[in-house]
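Note that one protein chain of the assembly has been removed; the remaining protein chains are unaltered in position.
Chain naming follows the written order as A, B and C, and within any one chain the residues start at number 1.
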Amino acid sequence: MNKLKVGIIGAGRIGQVHAKSITYHIPQAEILAVSDIYVEGAKKLAEELGIPNYYEDYHEILNNPEIDAVLVCSSTDTHADITIEAAKAGKHIFCEKPVDLTVDKIKAVIDAVNKAGVKLQIGFNRRYDHNFAQIKDLANKGKIGNLQTIKITSRDPEPPPISYVKVSGGIFLDMTVHDFDMARFIGGEVEEVYVNAAVLVNPVIGEAGDVDTALVSLKFKNGAIGVIDNCRRAAYGYDQRLEVFGSNGQASASNDTPTNVEFIDENGAVTDKPLYFFLERYMESFTKEMNEFIDCVLNDKETKTTVYDGLEALRMGLAAKKSLAEHRPVKLSEIEQ
Amino acid sequence: MNKLKVGIIGAGRIGQVHAKSITYHIPQAEILAVSDIYVEGAKKLAEELGIPNYYEDYHEILNNPEIDAVLVCSSTDTHADITIEAAKAGKHIFCEKPVDLTVDKIKAVIDAVNKAGVKLQIGFNRRYDHNFAQIKDLANKGKIGNLQTIKITSRDPEPPPISYVKVSGGIFLDMTVHDFDMARFIGGEVEEVYVNAAVLVNPVIGEAGDVDTALVSLKFKNGAIGVIDNCRRAAYGYDQRLEVFGSNGQASASNDTPTNVEFIDENGAVTDKPLYFFLERYMESFTKEMNEFIDCVLNDKETKTTVYDGLEALRMGLAAKKSLAEHRPVKLSEIEQ
Amino acid sequence: MNKLKVGIIGAGRIGQVHAKSITYHIPQAEILAVSDIYVEGAKKLAEELGIPNYYEDYHEILNNPEIDAVLVCSSTDTHADITIEAAKAGKHIFCEKPVDLTVDKIKAVIDAVNKAGVKLQIGFNRRYDHNFAQIKDLANKGKIGNLQTIKITSRDPEPPPISYVKVSGGIFLDMTVHDFDMARFIGGEVEEVYVNAAVLVNPVIGEAGDVDTALVSLKFKNGAIGVIDNCRRAAYGYDQRLEVFGSNGQASASNDTPTNVEFIDENGAVTDKPLYFFLERYMESFTKEMNEFIDCVLNDKETKTTVYDGLEALRMGLAAKKSLAEHRPVKLSEIEQ
Partner (left out) sequence: MNKLKVGIIGAGRIGQVHAKSITYHIPQAEILAVSDIYVEGAKKLAEELGIPNYYEDYHEILNNPEIDAVLVCSSTDTHADITIEAAKAGKHIFCEKPVDLTVDKIKAVIDAVNKAGVKLQIGFNRRYDHNFAQIKDLANKGKIGNLQTIKITSRDPEPPPISYVKVSGGIFLDMTVHDFDMARFIGGEVEEVYVNAAVLVNPVIGEAGDVDTALVSLKFKNGAIGVIDNCRRAAYGYDQRLEVFGSNGQASASNDTPTNVEFIDENGAVTDKPLYFFLERYMESFTKEMNEFIDCVLNDKETKTTVYDGLEALRMGLAAKKSLAEHRPVKLSEIEQ
């Protein structure tokens, strides 16, 4: 078999996840090199997985003519620039989300990729989750009927460090962005966003100009409505659920748990909390998205999770920020396209 | 035992429910008379339950000095006037919701009741439901912690006749009113309402000036936020759920079902749809609210579900209508108090 | 309507249950009299429910020509004799289980009833339970297919007083008898019984010659197999479940609970224990069986839960005792018919 040759830029948490997916579960691809500005991290990962090369400078990956595709797993502020460089170098690209926090930069990425004629897939892994993919499948088959209401529950077990909150673009760009994509994945394009939010977890988050608890109302272009329930901290762990109501029925996904054991005594019946945290909960989905990317490149298929999806999720996030600031519903058309 | 003597005004569906609760389950009370403008209905109910008197004119009940308390179960447009008359006649009153569709009328009721010094309980029966009462109890005990987010799901199996929609005041006054009360029951006073709604079930409802699918965002005075999910038609039946999130944990109530049987074959595992409809789902709660009313009168306790609750639920409904009309969040303070 | 006139013999716990079912839920019948050797109990029940007559001596009920049917709710040792007397008096009879602890006595009952041509229904109320009746219905419709394995879980929350264990005939006659009837209800006639049992709850039960924890294996005549899981004490309450496996699928009933509320915090997700105890768990089934009895008498239908069912459940119990004593499988044909 002619294996796809891959380079990984960024050996942090998510870079390691993708490296292991390819090494252990995707025989159609092999990793030729990994880079990280913290080169010890690249070295460690290379040794653990038997990757033949590791570098400090990602240009060594871009300049390697043997490498067909790169995974951009570096810090968010570098995603767009590296992706543009990679496109110019003729590499197919898997880029972690968010692509960027500005519409302009994402449009520059789109231009570069189109010009180079390379493939680009964005890391909205939750589309590949077993539960959510099954709901999408039920919707596609018409089992749910015409969509009425979409309800997404997405609550983290702990807030990120306040230093992260200050640079991430805030809850709507760093956390809800996944849910915005899920909303579009299930319900299609969104027309309007309204935010009802508060600071209930930690006042320091409020002092940093952000909120930590939010209900984001959505109007879809097809007429359906939706709501996303976010919180930076759920006492019981990582809460990831979805309910979709339509004219024919309702599909819902409850949380995954470590076991299916129930213990019952005089105090009641106890079952597990949800899986903690996203690496456990979504591990399988990371492998599936990578598998799809490799397949698209090897077999010259269109990628399904595109930079346009990244752009629209960003625009929803920007609309949410505007809604919060101006305390009114905001149309997506008010946000730069 | 000195039984409380009760008269029932209105022998329709809900009048029958209360009559049976008292006859079968509340030995502390007995029904002396029932009235209905459709006197055959009153006669039939009297015969079935062994009630000694039935009338066409409810004044015969109000004028009977033996009767201590009346249940106002007539049509909505008569609730306020009959309640005021009953108060003047010195009767304790259980009045079905909604008390009225205007703030002025409800304030007149409050005045009359205060002047007469009689007790008045409003029929927000869902407060007495086993599931929701248990969640309230968990909240009271501090198990949930500081409230963050309240999510109410309340979907009817079928829309009411369009003739009803035209006079009921619309979905927010005839259907969501229960959920507004539930929101206040769990989360306390509400400061602001925002409506995201659509006509997705039946365009005739839209032509009548109403919506049939809605997500109502709430801001509570204590800082918590909430959302009510309503639909006039759920293909799978009557969907009545509640989720309450707080700093310590989450309490949720799933639907009641006819049985706990699961059947599994090669097509999957099948369980029951929710109980259909409110008479089945909430039957126990109707008995419990009536029991509390009888107890309050007999033992001179304050009623817990008051006309003030009726007023505030109405004001939330009016705020929701205004939000829909003006496409913006509406503060409760904008609504006449 | 020509109401059926009923007399109740025995005003204890189960007599009260049936009296309330008829008074509150079965308008086709009325109770003319209640008797109890503890006459104060009869008086109290009569006053509470407005029953016009109460007696110490049940013969006053049997001798009342106005009474069409009697409910035999007295102590077990009197069931057979009173039923025979009632049959001779021409009354239709509802008799609580067990009819008797000996085959001979039950056969005498059968003779008397046949000779008198009156109807006799036995109080195996669990056949009328919503969960188990639905499983029976699934079986009848062929959804489960050819029966393979039937598993009954039936665990009490607390053992009865040791004085009761000594006279009840032991666990297989006072407790498992319900499960033997359920096994026959679902699986048909039984051919062989094998008992695997122990004293694990309370050694005093063992000293009284009984066991408190048992697994009773069953072979059905149709070739299917089954097992009954009994325990005198389940720490978590009253455990009443059923699983039926067939060539097409499996139907199972889980426990009923007071609410459908889940509370989840850092310690896990907690739901309710089962309903405690049989009066709560099976209340609805008591009303349904009584309704069927009244209907059979009024409309001259065959009763469906017959003295033959009582006889066979007894014989299974006797076979179980023999299996335990002789430590071997025992055929039903070894037990007097």
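Please note the rule applied: a contact is a pair of C-beta atoms (placed from the backbone, for glycine too) under 8 Å apart; a residue touches a chain by one contact, two chains touch by 3 or more.
Bear in mind that the values here come from a model prediction, so they are computed numbers and not experimental data.
Undergrad: Where the complex has a chain not shown, which of A:130, A:166, A:301 or A:327 is the residue touching it?
TA: If we include the chain that is not displayed, A:130 is the one touching it.
Undergrad: From the list C:55, C:172 or C:245, pick the residue that touches the absent chain.
TA: Of the candidates C:55, C:172 or C:245, C:245 is in touch with the missing chain.
Undergrad: In the full complex, which of C:106, C:234, C:275 or C:307 touches the chain missing from this view?
TA: C:234
Undergrad: Which is it among C:37, C:108, C:215 or C:298 that touches the chain not included here?
TA: Looking across C:37, C:108, C:215 or C:298, the contact with the absent chain belongs to C:215.
Undergrad: Give me the subunit C residues in contact with the hidden chain, please.
TA: Contact residues on subunit C toward the absent chain are 145-146, 148-149, 151, 155, 194, 196-198, 200-201, 213-215, 217-219, 223-227, 229, 231, 234-236, 239, 245-250, 327-329.
Undergrad: By the contact definition given up top, give the residues of subunit B that touch the hidden chain.
TA: Looking at subunit B, the ones touching the missing chain are residues 235-237, 264-273.
Undergrad: Can you list, in ascending order, the subunit A residues touching the missing chain?
TA: On the subunit A side, contact with the omitted chain comes from 23-25, 27, 48, 130-131, 134-135, 138, 143-144, 248-256, 258-266.
To be clear about the criterion, only the chains that are shown with their structure count from here on.
Undergrad: Starting from the Cα centroid of subunit B, hunt down the chain whose centroid lies farthest away.
TA: When every chain centre is compared against subunit B, the largest gap points to A.
Undergrad: Return the distance between the CA-based centres of subunit B and subunit C, expressed in whole Å.
TA: 39
Undergrad: Mind pulling the subunit C residues that touch 2 or more other chains?
TA: Those would be 264-266.
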